[in-house]
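Only one protein chain is missing from this complex, and each of the others stays in its spot.
In this document, chain identifiers A, B and C correspond to the written order of the chains, with residue numbering beginning at 1 in each.
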Amino acid sequence: MITTLIYSLTGLILFGMGFFTLIIHSHPLRKILAVNVMSTGVFLILVATAYIPLGEGEIDPVPHAMVLTGIVVSVSVTALALILACRIQETSNSSLPGKRQQGEVPEESIR
Amino acid sequence: MSRTGKDHKQLDGFQRMLLLLVICMVMLLGYIIWSTPGNKPVLTDAVAQMQEQSGVESPVTAVLLNFRGYDTLLEVMVLLLAVIGTWSLTEAFFPEQVSEISPVQMGVVRLLAPVMCLVAAYLVWQGSHLAGGAFQGGAIFGAAGVLMLVTELPGLRTIPVPPLRLGLVLGPLLFTGIALFCLFITGDLLGYPEGAGGWLILLIETGCAVSIGLTLASLFAGGRPDNEFQGKNSPVSRTVSGDRS
Amino acid sequence: MSWMHTLFALILLPAIIVGLFRILRGPTAADRMVTAQLFGTCGVAILLLLSTGMGNPVLLDIALVFALLAALTTMTFIRRTWHGSGKKKHGYSIP
Partner (left out) sequence: MSYFIFTIFDIVLVLSMVWIAWHLLGTEDIFKAVVLFISFGLLMALAWVRMRAPDVALAEAALGAGLTGPLFLSALRRMNRTRKGERRLDSDETR
C-alpha cells in the first residue's frame, strides 16, 4: 500500500511540474521535455495502482500493456514534435534577413 | 549556482495565479487518488482464466496481441502516421560537414550493430513467455539503425526508398491481413483459431518489430529520404516534378 | 539472504545522486555526458543486484539492454554535439 502511495504521489507531482513548465516556458524543446515528464507522471500513476507487493499474488497485466503502448507512442510523438519544432525554427529564421545563408545554403549544397 | 527558472521572485502575477491553480489541481487529483480503493486486481483473474487459450504464456503479451489486439493494431497505425507526418514535413537531416569516421567509431558500429539485431530477435522470441515482445525488440532494432545513421555510414544515404517503404508498412499490413483472415475463419476480428494463436502472434510480432525498428530509425533521420532517389524511384514525385518543369 | 542484494542496491543508489551534482555543476558538456554514462553503469549494477533481490531473472535482460544502448547516446554526443566545437577551450555550451 505504501509503495502504491509513494509512486502515485510522485507521478502526481511530476504531472503538476510538467504542466506548469509547459505553460510558462517559451522554448519549444523545453515544452517537449515538459510533455514527456507529464506523460511519465501519468504512466507512473497507472502502473502504481496495479502494484501488488511481492508474494501477494499476480499483477494486473492490463495497465502494463496500456503503459507499454503509451511509452512507444509518446516516443514517436516526441520525435514528430522535435522535427516540427526544427522546421518552425528553420522557416522562421530564414524569413529574417541575414540569417538565411547560415540555415539554408548548406542544405542546398548537400543535395 | 543552478538558478531554477521557477524562482518565485521572478514570477509575475499571472504566473503566480497559474501556480496556484496548478497546485489546486494537483491537490484535487491527489485527493482522488487517495480516496480510490487501490490494490484490487480487477482483471487479473479474467486474464489468468483465458491465458491457456491465448497461445502465449506471458500475460502482458496475451493482453497486447490477443485480448486487446485491436488497440495494438491501431497503435502500429499511429506509428506509421508519425512517419508519414515526418516525411511530409521535411527532408532527412544530415549535418553539413560530415566528419570522418574514426576507427574506434567504426569498430563500435561493427561490433554493436549485429549484437543489437541479435538481442532484438531474442527479445521478440522471448516475448511469448517472459518480458519482451514486438515493441522492445523493435526499439533495439531501431537503435541499431540509429547507431548507423549517427555514424553517417556512406551507404545509408543511397538506401533505395521502395524497400524502406515496404518495411515500414510490413507490420501494419501483416497485422491487418491476419486480422481479416481471422475474421473470415472464425467470424471475429483478431479472433485467432484454436491452437494457432501462438504462431500467429509470433508472426505478427516479428513483422511489427521490423516495422517499429524502421519507424524509429526514420523518425531519427528526421525526414524523407533525399529527393534525388525519391524522384528516380517513386512515380508520384516524378509526376510532380514533371508538372513543375 | 536476498535482502543483502537489495541492501547493496540501496547503497549504490546514492552513487547516482552524487553524480547528479556533477551534471548540475559540470563546466563542459563532456562532463555531463560522461556522468550520464556513469549512471548507466550504476543502473546496470543496481539491476543485477535487484534481479537476485526480487528473484526475477528478466531484469538481467533489462541490464543487457541498458549496457547495449548506453553506447548509442555517447556516439550521438560525439558525432552530433561534441565534434566541430571541441577545439574551443570550454567545448560545447549554449550561451
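Throughout what follows, a residue touches a chain if its C-beta (ideal position, glycine included) is under 8 Å from a C-beta of that chain, and two chains touch if they have at least 3 such contacts.
The shown structure was predicted, so the numbers you read here are calculated from the model rather than taken from an experiment.
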Chains still shown that are in contact with the chain withheld from the display: A, B, C
Touch list for chain A against the chain that is not drawn: 2-3, 6-7, 10, 13-14, 17-18, 21, 24-27, 29-30, 33-34, 36-37, 40, 43-44, 47-48, 50-54, 59, 64-65, 67-68, 71-72, 75, 78-79, 82-83, 85-86, 89-90, 93-94, 99, 102-103, 106
Sites on chain C contacted by the missing partner chain, in the whole complex: 2-3, 6-7, 9-10, 13-14, 16-17, 20, 23-24, 29, 32-33, 35-36, 39-40, 43, 46-47, 50, 53-54, 56, 58-59, 61-62, 65-66, 68-70, 72-73, 75-77, 80-81, 92-95
Touching residues (missing chain, whole complex) on chain B: 2-6, 10, 58, 60, 93, 95-96, 123, 130-133, 135-136, 139-140, 142-143, 146, 150, 216, 219-220, 222
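Convention: only the chains that are shown with their structure count from here on.
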Centre-to-centre distance between chain C and chain A (centres being mean Cα positions), rounded to whole Å: 20
Whole-Å separation of chain centres (CA-atom averages), chain B against chain C: 24
Centre-to-centre distance between chain B and chain A (centres being mean Cα positions), rounded to whole Å: 15
List of chain B residues in touch with chain A within their complex: 5-6, 15, 18-19, 22-23, 25-26, 29-30, 33-34, 36, 38-39, 41-44, 47-48, 59-60, 62-64, 68, 71-72, 75, 78-79, 82, 85-86, 89-91, 93-94, 96, 133, 135, 139, 212, 215-216, 219-220, 222-223, 226-228
Complex contact set, residues of chain C against chain B: 24-25, 57-58, 61-62, 64-65, 68-69, 71-72, 75-76, 78-80, 83-84
Residues on chain A engaged by chain B in the complex (per definition of touch): 1, 4-5, 8-9, 12-13, 15-16, 19-21, 23-25, 45, 49-52, 57-62, 64-66, 68-69, 71-73, 75-77, 79-80, 82-84, 86-87, 106-107, 109-111
